[in-house]
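One protein chain omitted, others in place.
Just so it is clear, A, B and C label the chains in written order, and each chain counts residues from 1 on its own.
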Amino acid sequence: MEITKETLLEMYRKMQLIRYFEARTKELFAAGKVPGFVHLYSGEEGIAVGVCSALRQNDYIGSTHRGHGHCIAKGGDVKYMMAELYGKETGYCKGKGGSMHIADFDLGILGACGIVGGSIPLSTGAALHFKYNGTDQVAVTFFGDGATNQGSFHESINLAAIWDLPVIFVCENNKYAESTSISSVMKVEKISERASGYGVPGITVDGNDVIAVYETTLEVVERARKGKGPTLVECVTCRHQGHYEGDSGTYRTKEMVEECKKRCPIKRLCTFLQEEGFSSKKEIEDIDKSVEKEVEAAIEFAEKSPWPKPEDALTDVFVSPYY
Amino acid sequence: MEITKETLLEMYRKMQLIRYFEARTKELFAAGKVPGFVHLYSGEEGIAVGVCSALRQNDYIGSTHRGHGHCIAKGGDVKYMMAELYGKETGYCKGKGGSMHIADFDLGILGACGIVGGSIPLSTGAALHFKYNGTDQVAVTFFGDGATNQGSFHESINLAAIWDLPVIFVCENNKYAESTSISSVMKVEKISERASGYGVPGITVDGNDVIAVYETTLEVVERARKGKGPTLVECVTCRHQGHYEGDSGTYRTKEMVEECKKRCPIKRLCTFLQEEGFSSKKEIEDIDKSVEKEVEAAIEFAEKSPWPKPEDALTDVFVSPYY
Amino acid sequence: MSTREILFLEAIREALREEMRRDESVFLMGEDLRIWGSPMGQLQGLWEEFGDRRVLDTPISETGFVGAGAGAAVLGSRPVVELMFIDFFGIAGDQIYNQAPKLRYMFGGRMKVPLVIRTVIGAGNSAAAHHSASVYSIIAHMPGWKCVIPSTPYDAKGLLKTAVRDDDPVMYCEHKMLVNTKGEVPEEEYTIPFGEASIKREGADVTVVALGWMVHKTLKAAEELSKEGIEIEVVDPRTIVPLDRETIINSVKKTGRLVIVDEDHERCGIGSEISAIVSEEAFRSLSAPIKRVTTPTVPIPFSPVLENAVIPNEERIVKAVREVASFA
Partner (left out) sequence: MSTREILFLEAIREALREEMRRDESVFLMGEDLRIWGSPMGQLQGLWEEFGDRRVLDTPISETGFVGAGAGAAVLGSRPVVELMFIDFFGIAGDQIYNQAPKLRYMFGGRMKVPLVIRTVIGAGNSAAAHHSASVYSIIAHMPGWKCVIPSTPYDAKGLLKTAVRDDDPVMYCEHKMLVNTKGEVPEEEYTIPFGEASIKREGADVTVVALGWMVHKTLKAAEELSKEGIEIEVVDPRTIVPLDRETIINSVKKTGRLVIVDEDHERCGIGSEISAIVSEEAFRSLSAPIKRVTTPTVPIPFSPVLENAVIPNEERIVKAVREVASFA
């Protein structure tokens, strides 16, 4: 596998876009601009970007409560995302969804989900649709370590296994589910060990190494496209902040968070890019600037966008009119 | 481990009691005496009897839709069982439960369950209660091969694992869930392979060898009593008739059913008892007769018992009066 | 139109066969569909005709396969998923409550979910507390589901075809006591729109709204009542979401009296809903209290004696109508 400069820079750009989007979202939440529950993806960018860079546009991803990163990585427009976080009419979901419910069908983004484990069966169903129609598309379902203790995970991966569905189960193992440490809720060392109970390959990869994630994904996606079935890919990572905005995060020591930040996937790629001579400092700074500009423009767009009309609350329940 | 003649004969008696109870139930169902859905245990007696013989009276078992065998093996009285199958007031549940819902608390029978996988969390909770109170009781949860594809199995065994609960997960693998062959709904060879995903030991045993089941259970129960946690025990077996009364069973060839009947756990123990000199033909025939008598008396009891009063339909919803 | 008598379950099978022939994107998924043709044989012959690809046997993983149905629907398939009994809705509870019916709304109308769930409802054969429910009122309470409860082979076929073509999630309920009943069904293709009640009997004295199996019990009660000189109008809504308020209200405007016969539990049931609607919208027309004849909010008991005591029967219907008719 050869990875081009273009791919690497695009991965860098997307990771930075996520990071900056989340940093600004954090501020906007604190400022009362973004209501509701907000779960930031900062620190985990290597996974979404590594995985989505190995996908085609017509492949689909299903996401979680911590979904901003997935959306951006799959090509989501931060303008419509930010407008959605604001609850504006111009948002991806016309303000009906908010942070935990963003989708963009045209880009293969099946949608975020407020229910832990809730979207795993849906993505599996997307893969069923691909198999039913004999296309070579694949679906990816993202979920956390905590979600692997849900029945929906178990049932879905088994379904995918027996039907050889083209779906990749990507577990983002950040070692915590809210305040709960993974070691207190499962006895296995690696989540990928759970794959064998379904007759599915399980792989553990460093989620903060975007290149490793990308390469692993390429392989398992290839396998899936060939009709050889699903893979469970565990990506080990950590989050840079609390579970959601408002969480004081006392269950992790400062040292743990600092250690986590040292493993930052963006810094790592940045160093790699420069050390391996893929790009200059200047190139990188240009990207950083463009990313900032994009997010600031998105905020402006969101700010200026109109609120939805109250009566729209009753539309979109059905395709046919509301009863 | 030494197994006494007394234990062996009691195991034989219980297996025969189940077999004869089921044979008569089949007839009574056909005759319209027993309404509802009836799932017979014939052919699988080695499991219930092997397992329950290794338990104490104050240990608890949770059961399934195919629960008559579990109930008898744990000491259930066939009189109250038969009356329940008839829907009579004298039945274990006053006629409210029927074949799929029989319990006897005093004997540690937590109850059958019409929902596949539905009782697994409940038995796990019984084990939690034991641990909470520091007793050395154990709980056993019986379930079929089909049930291991339910989320409730996954979630419960993981809970039991992380809390080292004294609960034994006994999978009765009869290779079919209704008309569905196990090979079409899971990719693993042995269901016990699923244990490793939870950090739990998994064992596969011949469910038609009651002695093997008994000895295995003794071991894993001992482990559980010592606070060392759950075990998944897969008992391989087969059923002698259709999934339920009314099933033509066309998904199995005649040869398969015949082969199954050859592996009969009762015949096997009977041969063993005589060949190893544990008991004479006469002793065995006496047991067979006593068992017949017991079941016939139970039928008479059921026949003669009164129907529940219609107004009782509104009692027992709550401990407090019905609203 | 030429008609013939067929079984309710044949009507279901015909509807699915026609729709599957018409539209490649329709497929069936559920437990024991292939060899058994589903437990009551509704689907027999479809696997033989359409093969493994379009008739999927699943593991016992309701969360998994109901969710997969929704996911496939979102992409453009038209899965008809079988939930063996409505009593099992909770096994797939989150997919049924939070996912399938909310996706479209949460995502601002960006997707549609043409999923049909076929399920079996109802008591009547001592199937006890886990296999006898009629809790479609829970489905009706959940935003995003349409819900169909046919009472005759004719309605069953026409409404199932509509369900398959509908772009929204539809819960389609087959009553176990009706599946083997017969009725006239045209040879020619037809569909029945959702939200149109069917007046199963006309009458000027009391309006009786009844659903599913209860329609038949009510029609029997009607004969008895007629002998006493009470003519009831039997309105069968056929779909509870959407509900044909207009037909119900017009009938009540005519009769001034309303009895609702429903097999679902009384508390927060569709019977309560219809009562509330009518007292809101036709208050002036009512000349007697609205009566509900429903199943009390208890688990369905096993023994025939007890089951009979809770499921609405002719006697209770007759009694309620008499009371309402004589109220002055």
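To be clear about the criterion, contacts are C-beta pairs under 8 Å (C-beta built on N, C-alpha and C of every residue); 3 or more make two chains touch, one makes a residue touch a chain.
It should be emphasised that the depicted structure is a prediction, and the values quoted were computed from it without experimental measurement.
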* Structure fact -> Of the chains on display, those the missing one touches are A, B, C
* **Residue among A:S63, A:Q137 or A:Q150 that touches the chain left out of view** => A:Q150
* Options A:L17, A:C52, A:A103 or A:V116, residue touching the unrepresented chain -> A:V116
* Given the contact definition stated above, which residue among C:F89, C:F194 or C:W213 touches the chain not shown here? -> C:F89
* Structure fact -> Where chain A meets the chain that is not shown, the residues are 35-37, 84, 87-88, 93, 95-101, 113-118, 146-147, 149-151, 177-180, 184-186, 250-251, 307-314, 317, 322
* If you put the missing chain back, which residues of chain C would it touch? -> 87-98, 101-102, 105-106, 128-130, 135, 137-138, 140-144, 241, 265, 267-273, 275-276, 279-281, 283, 286, 288-292, 297-299, 301
* For chain B, which residues touch the unseen chain? -> 60, 62, 91-97, 101-105, 110-111, 113-115, 118-130, 132-133, 151-152, 155-156, 158-159, 162-163, 315-320, 323
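Following the convention adopted for this analysis, only the chains that are shown with their structure count from here on.
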* Report back the single chain whose CA centre is most distant from the CA centre of chain A. => B
* Structure fact -> Note: chain C sits from chain A at a C-alpha centroid distance in Å of 40
* To do: Could you give the separation in Å between the centres of chain B and chain C, each centre being the mean of its C-alpha atoms?
  => 36
* **Distance between chain centroids, defined by C-alpha means - chain A, chain B (Å)** => 45
* Structure fact -> Flagged in chain B as touching 2+ other chains are 149-151, 184-186
* Structure fact -> Touching at least 2 other chains, the residues of chain C are 58-59, 61, 63-64
